[in-house]
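Structure provided below as structure tokens; questions to follow.
Missing here: one protein chain of the complex. Every other protein chain is in place.
Here is subunit A:
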Amino acid sequence: MDTAVTPAPTPAPVTRPAGEAAPAGSPPGGGHPRGRTPTGRARRENLAGYLFMSPWIAGFLLLTAGPMVASLYFAFTDYNLFDAPRWIGLDNFTEMFGDPRWRTSVEVTGWYVVIGTPLKLAAALGVALLLNQSRRGQGFYRAAFYAPSLIGASVSIAIVWRAIFSDGAAVDRGQQLLGMDAGGWIGDPDRIIYALVALTVWQFGAPMVIFLAGLKQVPRELYEAAQVDGASPWRRFWHITLPMISPVLFFNVLLETIHSFQIFGSAYIIGSQGNACGPADGTLVYTCYLYIQGFENSRMGLASAMAWMLLLAVGLVTAVLFWSQRRWVHYEEGAR
């Protein structure tokens, strides 16, 4: 099996070489003579630990924690990058909530997350179930289905998407054949969002690979026992497969939802007609509007307030998911 990266299952407890006592509490090198003085040893470990961690700590303070604090401050100021920030209290938030374009961006993002994520995960799970049968060509299909995940976020594919979904192109003609009203999705502010949804579904390969890894871990005996009891395929899926892969499902739902909230590049390019995220704000996703306010209109304070609303929304969704997992995610005994 593919264990190139998968860490080996926890190795059996190591039997220590004879003569070396196993002192409880100080695992590595505990029996070594130099390690006898705990304070000296602990100090050396601390020094080494913080030396190794220093790039990460510098990055965390300089590029994550510091900016977060700054951003929280900017959110309550009027700041155009050149004049000093001016404290304006909650004005950014009142302006934001009263701005119809902001509400549009919330709606567009909401639709994108609510439609795109379940469709993508359903496709991922469905194809993973199909691929989970051991048949010839399985490895090839898995690799081929995964590939779009690597290129899907690129500008190239966004350009291709514009072309395929535009008036008179493949998707439009296909709709005409089915007798549906045609006219391309790219020029239509109401339908362009579905081109974006199609693009995210096209990238179902990444969660599919994760589902497949989860499916491989479901013990065969469970299915065999269920078959003896005469359980239908649907019941086997519902009562065995789904509970057994629920941790992986949870992981995928969490990750894909958080990612969906942050879509930017594809939305920017697909809708771009001289201006970002057009036409008529059809793909004005939240981050696009944040970009416009911050970098095109130099409203750094307002954009910071918008960013904090995004963080709040993502945090809320994450919290709800974690809270809900008690009800539907089953961890194996001792698996965590």
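Assume a contact is a pair of C-beta atoms (placed from the backbone, for glycine too) under 8 Å apart; a residue touches a chain by one contact, two chains touch by 3 or more; residues count from 1.
One rule holds in what follows: contacts and distances are computed from a predicted model.
K.L.:
Tell me the UniProt protein name of the chain this structure doesn't show, selecting from "Cytochrome o ubiquinol oxidase subunit IV", "Sugar ABC transporter permease", "(2Fe-2S)-binding protein" or "2-oxoisovalerate dehydrogenase subunit beta".
P.N.:
Going by UniProt, the chain not displayed is called "Sugar ABC transporter permease".
K.L.:
Which of A:L90, A:V114 or A:A170 sits in contact with the chain that's absent?
P.N.:
Of all options in A:L90, A:V114 or A:A170, contact with the hidden chain holds for A:A170.
K.L.:
Given that one chain is not shown, which residue among A:V106, A:V127, A:V197 or A:C277 touches it?
P.N.:
Within the whole complex, the residue contacting the unshown chain is A:V127.
K.L.:
So which bits of subunit A touch the chain we can't see?
P.N.:
Subunit A touches the chain not shown through residues 2-8, 11, 14, 26-29, 32, 42, 45-46, 48-50, 52-53, 55-60, 62-64, 66-68, 70-71, 74, 81, 126-127, 129-133, 135, 137, 141-148, 150-151, 153-157, 159-161, 163-164, 166, 168-170, 173, 202, 206-207, 209-215, 217, 220, 223-224, 227-228, 233, 236-237, 241, 248, 251-252, 254-255, 258, 261-262, 264-265, 268-269, 272, 274, 287, 290-291, 294-295, 300, 303-304, 307-308, 310-311, 314, 318.
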